[in-house]
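Each remark here refers to the structure printed beneath this line.
A single protein chain has been removed from this complex, and every other one stays in its place.
== subunit A ==
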């Protein structure tokens, strides 16, 4: 204890630390420009291998089919993608959420194979997708 105190005093004197901050609170309502979605692509029967670019193209094409060029030009990012499970985290601008969700619902075919998107989780906070209490499995 004394050693740590001494070290504290020698190596990092209090004067070098910034002054204590004052209290401040901000409330941000509907601040997020983006919405995040965790989705999984499932195939009827055997699954088809897709890489990240093909996966994104499938979604952009689905948006184009339902909402035209306006839909396909929405800012959409594929933040994370797992080729084995076909699970992905998508980021879409908030005003495009309903368009993306509807396009995913109606997307039913890839390379003449029947498929469907399962929306696992959605949130305006990316951090919320890191934990899912509904997946807490205790056997």
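Heads up, the rule we're going with is that contacts are C-beta pairs under 8 Å (C-beta built on N, C-alpha and C of every residue); 3 or more make two chains touch, one makes a residue touch a chain; residues count from 1.
Heads up, the rule we're going with is that contacts and distances are computed from a predicted model.
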| item | value |
| --- | --- |
| Which of "Signal recognition particle receptor subunit beta", "3-methyl-2-oxobutanoate dehydrogenase (2-methylpropanoyl-transferring)", "Ribonuclease P/MRP subunit p40" or "Mitochondrial ribosomal protein S34" matches, in UniProt, the chain that is not displayed | "Ribonuclease P/MRP subunit p40" |
| Hidden partner interface residues of subunit A, rising order | 4-5, 7-8, 11-12, 17-32, 35-36, 52-53, 56, 65-66, 75, 77-81, 89, 91, 94-95, 97-99, 101-102, 105-109, 121-134, 136, 138 |
